[in-house]
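Removed from the display is one protein chain of the complex; every other protein chain stays in position.
On to subunit A.
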Amino acid sequence: MAYLVRNDIVQYACTCGQLRPISFLYFCRHCLKLRCGYCVCHEVESHYCSNCLEILPSAEARLKKNRHVPKHIRKCQACFDCPNCLNTLAVRGTTVSVRDPEDPSKVNSQKKYYHACFFCRWTTRDVGLPDQAVQTVSANGWAQKNTSNLQRITVLLEHAKLLGMLERHEREQREKKFTTRFRRNFSHLPGLTAAHVRKRAGLPPELPAPSTIKVNLAEFQPAVAKDTVQELPSDIFTEELDISRVTTLAQRFAQPETQPENIEDLLPMYKHLSTKQSQRCRECEHNVSKPELNPSSIKFKIQQAAYFHVPEVRFVTIEPPIGGKPSEVVILFINPSQHPTTLSFITLQEAEDEMKQYHSEGSADTSVQQGEAPPSLSSLTKPVTVVEEQKPIDISLTGEVLLPAPDIEIILPPKDDAAEYDDSGETQQFHDDPKIVIHRRANKASLRFTVVPKTDFIGENCVIGFAFRYTYVNRISSPAISTSEQKPQKVQLCTRVFMNCGKILEGTQ
């Protein structure tokens, strides 16, 4: 599958104007539009450790700085990355013989564990970390050594917060009338405490009295500059430098707070977590893809991929394209849905006009919807949906394709998994034009097209483009329709396809 569709031979135009192979596209069943990774809203669903596949709830992950620190000593080992080559460290066990403290003549053997990298052979013993008695290393055993900075930064943070409060207090004094009016507006909302009301109104929480702020501010001690700086070590001019003992930038930046310069100062790093992401349609805010929470599962709760809904297009045969000469191309259309679909072909220009018309209607709708909410209420009302403007398709057509007349319709039967194994041949009869449809089987049909490559693009790829309409059965009942009619809706959709027929050759005559 990956090989068949994951190349740039056949590309579909997404609603936003990006060109993607069908396997990279989503289909929103609520808007009935194609969506791609560029025009959907990505969201982080869950965090997990890619080494031991343990899920961490996101709040906990944030507290732990997205580095994996297992809470309990369980089967799962503490996961660390090698500070030298940034791969995952493995735990190695050895038996060490230890002299018994009570009876010096006796020697006990003890199981000890250390971490080693199987890629670069770095071990925790290299940097003098003691071996552990248990497999799981507690995080504070290898704590980072910059606690003095941390204390100072906490003081600075408090100081900055106090300054911010003082500034706000002064401004609120100035605008007192304005803020009281605000509060009154929200007093009718039930169940909201004063703090919530402030937050709703876009106001930060209540301030302490300015006198206490000033007292606290006076306690702060600013940094003092010194007239001595770190000197250049004098032995740098005489000592031989072993460059393999100096860390690279990548190694330093992997530990941003300490940025060790010598190999000896490298410490194992907690493994960076990975995320599972869901994709959401920006217009209707429905999910188009949502994975299962469990990191070891590769299944999805929701997966509205385009190849489940939109007819797939593949090349069957291509005559070598020669500049200016018509050549025959056979293209296969596959209906992936559970309902029969009807295909008809239109040019790109017609499809664009149709879309423009649709788009202008759509934009008129949204402008009404946004309305003019008072700015104070903006956080209470539904947030404004932002949709990026469409981009023009970034491809130049180097070949003309002659399409069948737009009134010719080709019916594709529904996908039937059992039919794949049915050798009995065709049972259904379609009244096809044999000049167009050259082969049929189950939910697939091969159609014949004529392509005329342009003469002034010899040596370049022959790119053709066309659009096709197909009928789609919408089985999602929107709340407005479900009351009046329960029947699935049949709609006609249109999609644009760009195909690469290979290099244009020069005519031989």
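What we mean here is this: contacts are C-beta pairs under 8 Å (C-beta built on N, C-alpha and C of every residue); 3 or more make two chains touch, one makes a residue touch a chain; residues count from 1.
The rule we apply is simple: contacts and distances are computed from a predicted model.
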When one chain of this assembly is omitted, its UniProt record names it as which of these: "Proteasome subunit beta", "Large ribosomal subunit protein uL29m", "Actin-related protein 10" or "General transcription factor IIH subunit 4"? "Actin-related protein 10"
Touching residue (missing chain; options A:S109, A:S211, A:Q230 or A:S296): A:Q230
Where the complex has a chain not shown, which of A:Q259, A:T317, A:Q357 or A:Q492 is the residue touching it? A:Q259
Of the residues A:M165, A:L403 or A:A467, which one touches the chain left out of the display? A:M165
From the list A:S23, A:N216 or A:T275, pick the residue that touches the absent chain. A:T275
Specify the residue from the set A:K106, A:R121, A:R152 or A:K214 that touches the hidden chain. A:R152
Contact residues on subunit A toward the hidden chain run 8, 38, 41-44, 47, 58, 61-62, 65-66, 146, 148-150, 152-154, 156-157, 159-161, 163-165, 167-168, 171, 189, 191-192, 196, 199-200, 202, 204, 220-223, 225-227, 229-233, 236-241, 243, 246-249, 253, 256-257, 259, 273, 275, 277, 375, 378-379, 382-384, 386, 388, 391
